[in-house]
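The other protein chains are all here in position, but one chain of the complex has been omitted.
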Amino acid sequence: MAGFDKVVNSYEEAMAGLESGMTVIAGGFGLCGIPENLIAQIKQMQVKDLTIVSNNCGVDGFGLGILLEDQQIRKMVSSYVGENALFEKQLLDGELEVELTPQGTLAEKMRAGGAGIPAFYTATGFGTPVAEGKEVREFNGRSYILEESITGDFAIVKGWKADRYGNVIYRHTAQNFNPMAATAGKITVVEVEEIVEPGELDPTQIHTPGIYVDRLIVGSFEKRIEQRTVRKA
Amino acid sequence: MAGFDKVVNSYEEAMAGLESGMTVIAGGFGLCGIPENLIAQIKQMQVKDLTIVSNNCGVDGFGLGILLEDQQIRKMVSSYVGENALFEKQLLDGELEVELTPQGTLAEKMRAGGAGIPAFYTATGFGTPVAEGKEVREFNGRSYILEESITGDFAIVKGWKADRYGNVIYRHTAQNFNPMAATAGKITVVEVEEIVEPGELDPTQIHTPGIYVDRLIVGSFEKRIEQRTVRKA
Amino acid sequence: MALSREQIAMRVARELQDGYYVNLGIGIPTLVANYVPEGMEVMLQSENGLLGMGAFPTEAEIDADLINAGKQTVTTTKGASIFSSAESFAMIRGGHVDLTVLGAFEVDVQGNIASWMIPGKLIKGMGGAMDLVAGADNIIVTMTHASKHGESKLLDRCTLPLTGAGCIKKVLTDLAWLEIEDGAFILRERAPGVSVDEIVSKTAGKLIVPDHVPEMEF
Partner (left out) sequence: MALSREQIAMRVARELQDGYYVNLGIGIPTLVANYVPEGMEVMLQSENGLLGMGAFPTEAEIDADLINAGKQTVTTTKGASIFSSAESFAMIRGGHVDLTVLGAFEVDVQGNIASWMIPGKLIKGMGGAMDLVAGADNIIVTMTHASKHGESKLLDRCTLPLTGAGCIKKVLTDLAWLEIEDGAFILRERAPGVSVDEIVSKTAGKLIVPDHVPEMEF
């Protein structure tokens, strides 16, 4: 790797340095736009006691759900979980901790983490269990709570195309949490469907500038669908 | 105007409702990406006592500078001003007030204003005159100051292309403050070089989604260059 | 008679205005999209990052990378835009969505809403609901007026943990259309054939009944 070439050639290399006890921020919403292969690599590495920050925790046997199988996750920071039985069991058994965070607050916490903003105020969650232990302050007659930002030791991101310099674009709603996750990792790893040469992507149409990206790898993806809804043609 | 068609046909209509004493947030950096014609319309309307939030205040005879000619501006919120003599004179004469705001804080204040975040913490300005009167708080051993968000009665924005629904894309670095300004106006007016039909712009490549845009107009632009620097071919 | 799910959606649809950006929650709110009045355009926002959500795809159109907040495969409408979750909630939190429709377990006379957590049952999370109720000025809650056991869901004070405090002004139940003002429900309309007395008996929170309470027509 020289200059700005972020491409690595193996998933081992992509996740090198990940250790037990670390915090990993993951892009994706449901099973859409999740870094499937990076998650599989984490499973392979058998690191434990992870804190995972992700809107959801996958399903039984797919996505982040596979990290539950060997109890690699100690804590989830998510807005919506429990789409899988193993999650539920570990939660009830006290093996897994969950910090439920409103979806918009979660997105903003990741963005703030990447943007050097340690905390912000939001009306979201005021007067609810989410506000417990948090400062409340009024601005212009309305009450807001203080929310702190999130950063991770690693961020794992799923893009569509990227150039070798790590400039990434996302496809459709597979964008979701990925751009914020990409900004918030000490080491940000992006896996994509296609890597192109620098200069092939329009500079004004980059979703994640390469400055946020440390490692880039091309993979192939199952892209499992959670709710297959169709209409007649 | 029906449904989501935001197009208006005259600059009078574009700025209708602007009154003396209002706050206007303007996109642009230097003379790049400034809403030239919307500014000219404000001059024509002769509204006074405006608070203008913009990174700069144009130059003598161009951009926001023309609003100084008839003393229409009472207060500027900017990171860098004084590129023109009239500005300097009115400032020294006490006819004009300036609230100097660090450039990144200014951008973030606009974004926060549009995003329903009333305030955020930043290390920028801690220990400087900018911090005067502002709360200081430590997070993880570092000191930050509290900055409040900005919203305006109007936002004036310069885009490149937009579809009739107000989905806007910007050209090169004429993007700058425009996307944040667009989110922070009670009424957001966008002028562009070209209006296309809905569906012509790629949904994943919209810089400013139409939900932020109230009025859209097509204009022609001088695009004056502030520092013309060239190299030999 | 109590309103059907479809009638609830139809009644909500009457609150739509041309050019509205609307976020529809999972369940009955989703049905509202089927009753947009002729000649009117609304654009659906899905909080996972889509403005201009279209119909479900045909088999041929299905794309795993294009889903809505309910994780269902969808399509986009002409003039749609797609963006990050941070941008999506900037829209929501910043009050740019014109109308939000969502379900609830309970609402009360202070405009509080409880919709995400029943103590003792597994808590799956609030998703985007807390952001939606805190961000929108214009929210319609759709719910049944009372539980299967006859217990009112319109209370003086919510008993369940809140989703948002003081943010609800309009409630549509299977029995009535109500507004919340100054610490009371105001009965604005009743379902066809449902008496004011029935609504009064099933409303635990303070209820103001105007002289004339029109029946909804469908």
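The first chain written gets the first letter, and so on, giving A, B and C; residue counts start at 1 in each chain.
Quick note on the criterion: contacts are C-beta pairs under 8 Å (C-beta built on N, C-alpha and C of every residue); 3 or more make two chains touch, one makes a residue touch a chain.
On a predicted model such as this, the values are computed, not experimentally measured, just so you know.
**Q** So which of the visible chains would the left-out chain be touching?
**A** Counting the whole assembly, the omitted chain is in touch with A, B.
**Q** With respect to the chain omitted from the figure, which of B:23, B:37, B:90 or B:122 is a touching residue?
**A** B:122
**Q** Which one, B:90, B:149 or B:178, makes contact with the chain that was left out?
**A** Counting the whole complex, the residue in contact with the absent chain is B:178.
**Q** For subunit B, which positions touch the chain that isn't shown here?
**A** Missing-chain contacts on subunit B: residues 29-33, 55, 78-83, 88, 91-92, 98, 100, 102-108, 110-111, 122-130, 143, 160, 171-180, 207, 223-233.
**Q** Name, in rising order, the residues on subunit A that touch the hidden chain in the full complex.
**A** 2-4, 111, 113-117, 163-165, 167, 183, 198-199, 203-204, 206, 209-212
Basically, only the chains that are shown with their structure count from here on.
**Q** Can you tell me which chain lies farthest from subunit C, using the average of the Cα atoms as each chain's centre?
**A** Here the answer is chain B, farthest from subunit C.
**Q** Looking at every pair of chains, which has the largest contact count?
**A** So the chains sharing the most C-beta contacts are A-C.
**Q** Based only on mean CA positions, could you tell me how far subunit B sits from subunit C in angstrom?
**A** Computed from C-alpha means, the inter-chain centre distance equals 35 Å.
**Q** In whole angstrom, how far does the Cα centroid of subunit A sit from the Cα centroid of subunit B?
**A** Distance between chain centres: 32 Å.
**Q** Could you please state the distance in Å, as a whole number, between where the Cα atoms of subunit A are centred and where those of subunit C are centred?
**A** Each chain reduced to its C-alpha mean, subunit A and subunit C end up 29 Å apart.
**Q** Could you say which residues in subunit C touch two or more other chains, in rising order?
**A** Residues 82-83, 89, 92-93, 134-135 of subunit C each touch two or more of the other chains.
**Q** Got the subunit B residues that touch at least 2 other chains?
**A** 115-117, 203-204
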